[in-house]
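One structure is given here, and the rest of the page talks about it.
Yeah, one chain of the complex is gone here, protein chain that is, but the others are all in their spots.
Going by the order they are written in, the chains are A and B; count residues from 1 in each one.
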Amino acid sequence: MRMKLKEICERLDGDLSGDGNIEITGVSGIKEALPNQITFVANPKYLAAIATTQAGAIIIGRGVNGNGKPTICVENPYWAFVKVLEMFAWDKNHRALPGVHETAILGKNVKLGERVAIQAFAYIADNVEIGDDTVIQPFVYIGEGTKIGADGLIYPHVSIREEVTIGNRVIIHCGAVIGSDGFGFAPVSNRHHKIPQIGTVVIEDDVEIGANTTIDRATLAETLIKRGTKLDNLVQIAHNVVIGEDCCLAAQVGIAGSTTLGDRVNIAGHGGAAGHLTLGEDSVVYAKSAVTKDMPAGSHLSGFPARPHKQELRIHAATRRLPELLPEFAKLQKRVAELEAKIQEPEDED
Amino acid sequence: MRMKLKEICERLDGDLSGDGNIEITGVSGIKEALPNQITFVANPKYLAAIATTQAGAIIIGRGVNGNGKPTICVENPYWAFVKVLEMFAWDKNHRALPGVHETAILGKNVKLGERVAIQAFAYIADNVEIGDDTVIQPFVYIGEGTKIGADGLIYPHVSIREEVTIGNRVIIHCGAVIGSDGFGFAPVSNRHHKIPQIGTVVIEDDVEIGANTTIDRATLAETLIKRGTKLDNLVQIAHNVVIGEDCCLAAQVGIAGSTTLGDRVNIAGHGGAAGHLTLGEDSVVYAKSAVTKDMPAGSHLSGFPARPHKQELRIHAATRRLPELLPEFAKLQKRVAELEAKIQEPEDED
Partner (left out) sequence: MRMKLKEICERLDGDLSGDGNIEITGVSGIKEALPNQITFVANPKYLAAIATTQAGAIIIGRGVNGNGKPTICVENPYWAFVKVLEMFAWDKNHRALPGVHETAILGKNVKLGERVAIQAFAYIADNVEIGDDTVIQPFVYIGEGTKIGADGLIYPHVSIREEVTIGNRVIIHCGAVIGSDGFGFAPVSNRHHKIPQIGTVVIEDDVEIGANTTIDRATLAETLIKRGTKLDNLVQIAHNVVIGEDCCLAAQVGIAGSTTLGDRVNIAGHGGAAGHLTLGEDSVVYAKSAVTKDMPAGSHLSGFPARPHKQELRIHAATRRLPELLPEFAKLQKRVAELEAKIQEPEDED
């Protein structure tokens, strides 16, 4: 992948300064950039690095001095940088060829949109529908009756079980499992009797699902991941969970059964929520914390059981002082006892 | 899938009230049910919903008023509901066709029972044995010499390594790994030298293993999951672990090496146990808690290191009061100092 600086500038709708004919072959941070790479400065604290960077070109904001180096000047350098990353992104430059690979297996009555790519060793069961331009990579399993929208990208070793519905522009990373049975058992004389999980999973548009993440199907009805939500790797979504729009769940988060997350909820790594609760929109759950009861919109929660983060911080700070408090308390008890003795004495003398 | 109400009633051995010829095409909760679905009321607090549900039929207990709607009256409506779910379960109605798919690979000396289904792209190594009616779905890997019992269901992308033994009626969900090497290294001058893991894994009858769960093989001897135990998704079972009968380990639980869990142990999400310990039967470990030493049967544990749950709750409650306690303590210290000063004064006057 190589582009002339002037081409990049044009696509960014920026102002070029310096030789537009130099060839850019990659993107890098300002400290690591090589002479054939482009970099950017968005944060003022890196402005000084403009003088020393080896980058072939720099994306800068309005009014920034490029120090005589080739620059592209734009309104929002960070956003321009994201756009440049898109120009150099692997999948944008290695567009999968449409068509069904000869080793792929397609069941009966499979409906493929335009330009769909079904790659080697993909297994598509009966009655599956796949929308335009979606790419199904090697070793993907798609169960009977499942529907996938347009412009999707399903990476190798993904399992999507039967009767699942997936929207448009959904990205599912390697090894993720969608639609596995929810974890439901009825107790029968101290043993666990499996409750069949006859519901499904619905994944809305623009969702991204991380590697080896698991999303269980509902007992009845559906487990639902709403538009624009992003799940990191190794996340567990249990049966009947509803995740709102534009949420971000970091790696190894777990959401227990029948819990509902509002829109724009963020949960940090190893965090989670117990079952059958509602966490209001725009809430934040810190790392390793778990919500155990209903929480209103806009909650900032940490600890386990999760409490308002500020309160948790105060408790933490107080707890840290506890080891020194205990001997002080014992000392104070002794002083009070001494005072009591002294006060007592005069009375005895009476 | 569609059944007449009278057929369902017959299979539940219940008493029908209303038109037995209506067709039921699904199962749903009492609030969400559509006119072609059957629902149930087991909990008295939902009795009022009988009047308003749109369900085509309702499973009710003895003595419950069906409000003129089609009902099936049974002794135990919850259990009848599980039975109806089984009637409508996908895998019961889409029984895999017996036989070996033409793309599947079978090694030498593979022994298949009656009606075994080996689906597309399955890989069965030499000397594998698979019992009657077991279904091996696409992309399953079964290593050399492994034995799987009857009536098993192995979902796509499961890896079962060599020389593993799996019982009857075992369900293994997508992407689970059975028999990977235990994590064992001998320190050699600050480096880690791999200790070959030459043991195996034994999974007894009626075990269910969740999606992307991993169960390591033992260094010597075996890692053992006993009869009836259920593991949720993304669970880690390390080498030489023994899990008792009828345990339930929720998602993302981790059990470290050589630990033994008694029968009927329940561990909630993100919980776990350190290595080389014994957790007695009928114990419960709460979410995000981890047991770090031997604990007797019937323990209810939470926190880290896990303590008796009631004790942990008292500590939590006390800790929450700590931020207000600290200034009160400082105040008390001051008051005692003032008292001391007052008591001192008269003495000085002597």
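In this section, a contact is a pair of C-beta atoms (placed from the backbone, for glycine too) under 8 Å apart; a residue touches a chain by one contact, two chains touch by 3 or more.
Remember, predicted model here, so these are calculated numbers, not experimental data.
The chain not shown here is touched by just one of A:125, A:234, A:285 or A:306, and that residue is A:234.
Across A:20, A:61, A:113 or A:138, the single residue that touches the chain missing here is A:138. Only one of the listed residues, B:144, B:205 or B:281, touches the absent chain: B:144. For subunit A, the residues in touch with the chain missing from this view are 26-29, 32, 78-79, 82, 85-86, 88-90, 92, 94, 103, 120-121, 137-139, 155-157, 171, 173-175, 208, 210-212, 228, 230, 232-234, 246, 248, 250-252, 264, 269-270, 287-288, 316, 319-320, 322-323, 325-326, 329, 332-333, 336, 339-340, 343.
Residue positions on subunit B in contact with the hidden chain: 105, 121, 123, 139, 141, 144, 157, 159, 161-163, 175, 177, 180-181, 183, 185-186, 188, 190-198, 212, 214, 216, 219-221, 234, 236, 238, 252, 254, 256, 270, 272, 274, 288, 290, 292, 304-305, 307, 311, 314-315, 317-319, 321-322, 325, 328-329, 332, 335-336, 339, 342-343, in rising order.
Basically, only the chains that are shown with their structure count from here on.
Subunit A and subunit B have Cα centroids separated by 25 Å.
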